[in-house]
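Input: one structure, supplied below.
The other protein chains are all here in position, but one chain of the complex has been omitted.
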């Protein structure tokens, strides 16, 4: 009988750091959330509930058990200072990138994406972002703050420049965001129409994929801070992800699951399955 | 620093009464609800939660901030006497109609529609009703009562007469309702098929639009008294509403949101967005 | 294998009507509830959950299995007409009383008590009422209505006259209620202090016991329409009930459990145990 | 006034055993559930909530009131011993089958299906099974146990043999299940594609229909032990059921509703409606 | 019929600013909450639910209707910057204090108290604080941040100096807090023992009363960020408040109600009643 301290990872992801290609970590921060907070609990909740799904995917006919994936747990993040939070995320991501691995961050609110993007853009200056979301997140400031879940893609644009961000599923924002966006980012409202262009456009560049889970319809994914009716379905999201299989994804995240609003548990269960499919897709 | 008493309206609807074309008010009554009560809390709940949505609609490229809309709060309604309740609604609506404005009532249970229809039919004797609902609401009496959520469209018919009520989405009722309905109202079961006929049929007449939110599928709108599987989607509902843009809508309501059953909050969030789209659609 | 239709009673209460001394029935009505409705579901919910308790009481060392008790299920009550509801309750109670049995009604809101009291007072004109409640319920009218949960003890007083109602635990009401009450009923605010006087005062008269469960502290009994902090404990309530053992109780009820607010289930579990102790206490 | 003990059946199903063609009974067992338990409460919960739907189906234009259906309530099942549980189910089913009636079991977890199948296969050795589910349930053992919700179809196969089980909607399992299944059962992953073949294949044989409700998408049916995103819709399920109208269904069940996770109530409401449609479909 | 925009205040508190002695306002901020967020919704929730209580207090035999009290609604506070939040609170409070009125703030998390205390200490340099709480809140920094709910009383001490803060009910903290506290503040652990000393000690000085509602036992007040078993009861809290009637209270607050965790509603109902008693106590 071996007596080891309790190790707790996403199901099937108990590889050692050195041997793993993909590095999972949690970013439990929701300090700028303006409506319903709670996403700070998402990464640990996903880890817990992942034992309710299988490691095998009947979609891809692949199994997490056939790969080495590392789950480093959650970063320790302070509350009250978005700047410090982003620095911690950036430093961690930089280490992962330098070790030639793929960071897979589980938020938290969407602002955390700024930390990973900053780190990755240093090594990959040609980085492009695929952005699935219900919200444009293109405000220049929000309630007087520059660092906010509602400004995160604007901040990313400041790093990357024009025509590097490709948004899909957007169905909420203020008028100015949409106007500004027309000149600086590619935005497809409401759904994934036109997603095929990415195969061509992003053929030879490094890609970061950020999935704000509220891109999904609230019927399938109710547990998010700002549910927006009229979203895409899990089936649509899956089929789009499989379509991106030829891209060079160097980092990714899923954000905005808010467990306190997931009384039935279906949102977390969906997120777990999505994590599995994303992991396997990248391992392909 | 101005020290004003706290004013609380639907987001973006803080116009004065005199300057506003649309008049929002709540009718917090659920006294005849036979299954799960709670719709009495809907109007104040929608007002609260409306601050979670934007005033701008990316669907219509319009913004509530560009219009004057008045929100008069909730009517004070007694419990235990449907008659008195309907009289209060009728009087309020009459004032609004006489001032040449459009009443937008937020229920409450469906019976409250009888109050507005009664008032409006006095000024507009040619009134027709578009009725979206899971239930036919055509019973002559329910558990011995003539005034009931389950009889409301029958009572409206008594005011308007044959072929004035157009029902869509109906998927529950007793056999007699459906039989009676065949001779007196237009009923399309299950969905919005055939909705195009309204453009022709209602071209030159005043129209009242009553949306029982349980017409939506319970997956997207769980928080209602009697959820009925197999409903329409929010996307379908939206696209139908946009199709009605040429009609002369002189009054409207949404009813049957029951907040105590909206633990995840997605039903109220959907209702808020629907209110916004309806308001903008009428402002067009 | 006997193939009988499914019979569903409070645990241990499957006696036949004729052989039983106590007659349980439900009064699923909450039509005048002014705040949070839902008590209409209490009686059937209590029946369901009663299978989570034992039939044996370690408090009294007695067992429901040793007695014959009949559970007639729920009355069929219409919504929207308090008058009709009260008539149905009155008729049922009258039959029970005439058959020389003790009616045990499970509400529903508190107004239903008026139905049983009316019926019982015909046979027992000297009827007195013991009333445990957080609310005085002594208003003359409420929002314009004479028949309301907030007026029920005033209506009972009209039947019985002065000094026949003994209230305990009262901690909410408007000023007028308390003022009026001083001249017409006995009221002990907040707790059970002075309950001993009942043994003397009610020695030779028939007694009706009505327990509004919101007399209990919301910590122990959260699932009620209007929770009032600062209530009595279950232990206090039990010990008071045992003290009433010498009285001639000719009818009783418990009211105001609202199952939709009982997510944890502790309110219903408490109510079930209370029903058991009341039944055994009367059987003593 | 007749004083009968409270009878409690699924709405419209209060026929006597002898006169009824269909026999409803509950199997409240979830002892091998490996993730979220609670299905033990499904059958009584469905019975309660069935009073929220109508007896009339606008889909089929038929009414439960026109048929004799018997509801025998729930079997008494011990916890901790799957074997004894299955024996009790088997015995009950055998009686029903011998009386030339159709058993309609409401689970409980999926293991209970083994009890009915065992009993029916004795009388109908040519029995085939139509199996709607998110999970293959084809494991040979699960956590060391042979009797488990995760092995139930494997155990059924041991009774029936190859090519007798037709699975649809399967979207979760381990790799071995799918591999083994290829040689022994018909499996259609994800949806109902190809369901038409059943009309031909099962033309002349007795059929058992087992519906694990988690075949439905969690958005429409959240309250199940292991929600699996990407399921079929209620509308799809209904239309498939109507397609099976020519088959000789000699028994059926629905399993895996877990009421503790049905806070909004939409899962139970859907299940009630499904029971109604299944009953009417068989009565056709 | 007067057509005014919907005004929404705490029940019975619709006085004008100029005529009112007490000024209620909400501080909807929870940006440094380290465990379960949600207190941002408390003030608006309390306002809504206050209509479930009476304006009359049977404890004090006083009625809110007999006094002029003003409710200014919620301050508009940004997320992500505690400093800006505190400045807005400070400015508002300063205006109230200069107008010779008593500010009654409804949080929000406990950090907001620093804003009011800062403003009040300018006018009342001899200010003392009575502090009811489960937590000492005396850390010098928390996760690297100086502005935090866990440091708020330390920051207040920096303004006021030694022996000016009197804590009661404290039952959680780290060792260093308790050690530091011994030399600088008065701390009574677990309950209100010794509260009588305040009458003497605070006889001639201005007093600020801050009530972190988690001082209450979680059984009576479950809906708070960090529930701490073993707290005081509502009855104890009330009786202590009445004892403070001779003190010169120049400002007060209640903080840390977290509505998303108040499914049963008992926490908010208690908070409403507490607000009423506090208001009446000050009006005495």
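Should a chain be cited, it is by its letter among A, B, C, D and E, assigned in written order, with residues numbered from 1 in that chain.
In this section, a residue touches a chain if its C-beta (ideal position, glycine included) is under 8 Å from a C-beta of that chain, and two chains touch if they have at least 3 such contacts.
As the structure is a prediction and not an experimental result, all values here were calculated from the model.
Within the entire complex, contacts from the absent chain reach the displayed chains A, C, D, E. Of the listed positions D:93, D:113 or D:148, the one in contact with the omitted chain in the full complex is D:148.
Among E:53, E:170 or E:237, only E:170 touches the chain that is left out of the view. Only one of C:14, C:63, C:91 or C:146 touches the chain withheld from this view, namely C:63. Within the full complex, the residue among E:11, E:102, E:223 or E:279 touching the omitted chain is E:223. Against the chain not displayed here, chain C makes contact via residues 51-56, 58-59, 61, 63, 217, 219-220, 234-235, 238, 263-266, 269-270, 273-274.
Mapped onto chain A, the interface with the missing chain covers residues 1, 3-9, 14, 16-18, 44, 47-48, 70-74, 91-92, 95, 263.
Listed by residue number, the positions of chain E touching the unshown chain are 35-36, 170-175, 178, 189-190, 217-220, 222-223, 226-230, 261-264.
The rule is short, and it goes like this: only the chains that are shown with their structure count from here on.
Touch-path distance (fewest steps) from chain D to chain E is 2.
Following the contact convention of this document, D, E is the list of chains adjacent to both chain B and chain C. Of all chains, the one whose Cα centroid sits at the greatest distance from that of chain D is E. Centroid to centroid, with C-alpha atoms defining each point, chain C and chain D lie 41 Å apart. With touch defined as above, residues shared between interfaces to two or more other chains in chain E number as follows: 263. Per the contact rule defined earlier, chains pair up in contact as A-B, A-D, A-E, B-C, B-D, B-E, C-D, C-E.
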